[in-house]
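Quick one: structure below, then a few questions.
Complex shown without one protein chain; remaining protein chains in place.
For reference, chains read A and B in written order, and residue numbers begin at 1 within each chain.
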Amino acid sequence: MNPVGIDIPRADGPSKVRGDAQYVDDIRPAGCLYGATVRSPIAHGKLLGIQKDPDFDWSDITVVTCLDIPAQNVVLLMTEDQPALADGVVRHVEEPVALVAASSPARARAAVAHIKVLVEALPAVLDPLTAQNNPIQIFGTDNVFKQISIHKGDKTDDGVIVEGTYTVGHQEQLYIEPQGMIAVPRADDGLTLIGSMQCPFYIVKAIAPMLGHGRINVIQATTGGGFGGKEEYPSMLAAHCALLSIKTGAPVKMIYQRDEDLRATTKRHPSVIKIRSVVSPQGELLQWDAEIIMDGGAYNTLTPVVLSRALLHLCGPYRCPRQHLEGVAVATHTPPNGAFRGFGAPQAMYAVERHMDAIARTIGMDPVAFRRLNLIRDGDTTPTGQALVDTGAHLVLDVALKAAEAEVKTPAIHPGGGVGRYARGRGVALVFHGCGFTGNGEARIKGKVAVELQDRCVQILTASTDIGQGVDTTFPQIAAAALGIGVSRVSNAPHDTAMVPDSGPTVASPTCMVVGGVLRTAALKLKAALQAETGLDTDDFDTLLDARTHTMALRVMAEYQDDGSMDWDDATYSGDAYPCYGWACSVVDLDVDLDTGEVLYRRYVSATDVGKAINPVIVEGQLEGGAIQGLGYATCEEVVLDDQGRMINDRLTNYIIPTTLDAPEMITRIIEIPYSGGPFGAKGIGEIPMDGPAPAVASAIEAAVGVVLNRLPMTPERVLSALEIKERS
Amino acid sequence: MTQFSLNGHTTSVDAPPMTRLIDVLREQLRLTGTKEGCGEGECGACTVLIDGLPVNACMIPVVQAEGTQILTVEGLAEDERLHPIQTAFINYGAAQCGICTPGFVVAAKALLDAQPNPSRTEVREALAGNLCRCTGYQKIIDAVVEALGGQP
Partner (left out) sequence: MVKPNLLKDIINIWGCTGLSGIDSTEYGFRIGALSTWTEVRQATALPPALIECAATVGAQQIQNRGTVGGNIVNGSPAGDSLPMWLVLDAEFEVASTRGVRRIPASEFWTGYRKNAMVDDELLVAVHIQPKSTDILHYRKVGTRMAQSISKVVLGARLRIADGRPIEARFAMGSIAATPVRLPTVEAAVLAGEGADAATHMAQDITPLDDIRSTSGYRLNVATRVVRSFLEQYLGA
């Protein structure tokens, strides 16, 4: 039976439901010490040093500062700007300044509490709108991480002009397992790093310059959620564990407590987006001008790529002959922002869909009819000039609206007892999402996968990690299908950089679509190798195995092959931005509490084009999980900063994510418009479910109570304030 | 010494009275299935049953475990045979990253013991003290509602 398209139970299911799965904090090497971090108390300042409390017993404490760094003081990612430990200057609150190691986590934290960071405060830039070309320099000479312009067509003012400004705040990934890492000294004077992460090879590349050598292997422990938050940040922890381990000669474990994790680690980029559109009186989009200012925080991290994706989605899934997009990502003295599911697109899609509603409102058209009129179709071009094929915007819209015709059965769950007055509304949002890396990204990364025949089973060697999205299940399905054997005979090997080839990072949803394709190639190569070895041309894997004269392991590797179909120019930002696109429509039904402004979700319907669902239950899980993060982004997830840029709602009691009682019942429809370049037609699906919920909710609030909210999150405070203004007028 | 029954076995531990139960379970007894996500009773990843009732092990001083019966996720399966809730979690895709799963499974066990035929709303209410960031809860609710059908 072909295992592709079947709900194969997760390979890691049994160990997870039994509580056996080993997460980083469950692993305790012999003689392990525990690390903790001394951090900057202010946003920007001259770092004079640290002062150890003379009354504290330091006899069993190891302290590390930037002076202990063996080679270069850098955690390398796209650029070399971010130090492992601050040296001479601090550029954001909570920036790591020093490290301690002790025999217990409590003792390490006590030591941190007895170290004073000596800083001389300097003026800080916290507002991204004043950052560019600010005389106070943070990054380069102009505080700009990246600036991009995309232009298609000429300009016109001949039509109805609609303008709007849309503002979105930070969002925390909020993996339930906090960040954690262990460094263990190796016999060859190198280090093994074991931790919670998405991208083991990032860590190898990030800390080798700091160590001055490459004797490192990185092993992914079972990882309790990532959502982008464990893409680049674990490199920082790895650097810190490594420094402590080198100085102490012992294994060192660092597990962040929740408050530290919330204050110090990366978030989704806050952004301000302005859109000015020209539309014919009949409702055809004639021109679309949009600009985005994105706050990158104090260091570059992945910000240029996030900006790029935001800009490439700042037109929505709509046809328009004139599109002019401008984007700039700036530096501020705030903790660096980084990868988070959607990677810039959720910010853009919120603004685009809000603006589509604004146009519909202005010209007096039904918002769905207005969208339908302007949907991008086969042969239409994107702002970068990419001609689209197999577009699915119509299909997902039709399917979602049809599914939403079913009666909403959920009773409104009433919070807090008592009586209430409600208004009911429905909102629809339509989104698209470019799958995989931008432009020639895959060709540059050249992801590799190996498969190894061991006895009569096959092991997959890949750096694509399972962070809950199911790679350890779907990859065996893909390989088993290619080999024509049962999925129980195929498994992923542990994700250890000493053993597996670099498959590229587990980010931007290309794992299944791109690396899965490489895996399929590798599996087919294995079969071909067996055919060559045995001289048989049968396709039957077991016949080939039976014909072998020995049982030696056989290993083959495949690498991503650029088929030349992508025509992209990074210098001019033109051409084929993504190999393919996914399409999704969200329909949300909600009640607005007229006394409190609270939004109560009743039902969430989505229809999403996934190319091919390798494992439908896993796909639905991705779509529903992304949806709830989007609904949280819409109404309750807010990062509150103080005057130093420090997150003050740094606890799960105050950073609010939805519970079972906040989450709506969901209807999840899978659409399959196959992508010829993906294994069995699969597209990337991890990120697109994050894009639609927030604008759909905004639209539903507008339908329910007639107020227009253009800022995320749409908290009860903002909803009620808008309601009061409306009632007064 | 504090003595209690842990997953059916009499257990004694020597720990200061205000030591958190989660630390006793994870560090002293090396039962690491009980997870810590927040340390302040908000996420429910450390849910265990004390005398049949779900509680957050991060909020319980070990002194209050004296003489109680404690069930952790490790005590749910009988040898190799998974509890029907565990099987349902696997079949319905209710575990993704899995860090919240032990807490959900234990909380669901308490619900099904008390109310063998819960409605979806009752399931939602019973699991409202457990945060999950992966699933959107849909598959977890499905699994718990359906687990009953799988019970002998």
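Operating definition for what follows: a contact is a pair of C-beta atoms (placed from the backbone, for glycine too) under 8 Å apart; a residue touches a chain by one contact, two chains touch by 3 or more.
Bear in mind that the values here come from a model prediction, so they are computed numbers and not experimental data.
Asker: For the chain left off this view, which of B:G37, B:G98 or B:G129 is in contact with it?
Answerer: B:G129
Asker: Among A:D12, A:D261 or A:E598, which one touches the chain that has been omitted from the display?
Answerer: The single option touching the absent chain is A:E598.
Asker: Just name the one of A:N2, A:N654 or A:S676 that touches the chain not displayed here.
Answerer: A:N654
Asker: Would you write out the residues of subunit A that touch the absent chain, in ascending order?
Answerer: Looking at subunit A, the ones touching the missing chain are residues 413, 415-421, 594-598, 600, 636, 640, 648-649, 653-654, 656, 658-662, 716-717, 720-721, 724.
Asker: State which residues belonging to subunit B touch the missing partner chain.
Answerer: 16-18, 41-42, 44, 47, 50, 53-56, 59-61, 63-64, 66, 107, 110, 125-126, 128-131
In the analysis below, only the chains that are shown with their structure count from here on.
Asker: Applying the document's contact rule, which stretches of subunit B touch subunit A when the two form their complex?
Answerer: Within the complex, subunit B contacts subunit A at residues 26, 31-40, 42-43, 45, 72-74, 76-77, 82, 86-87, 89-93, 95-102, 105, 120-121, 123-125, 127-141.
Asker: Can you name the residues of subunit A that touch subunit B in the complex?
Answerer: 7, 9-10, 12-23, 25-26, 173-178, 222-227, 257-258, 411, 413, 467-470, 617-618, 620-621, 624-629, 651-653, 657, 659-661, 663, 665-666, 668
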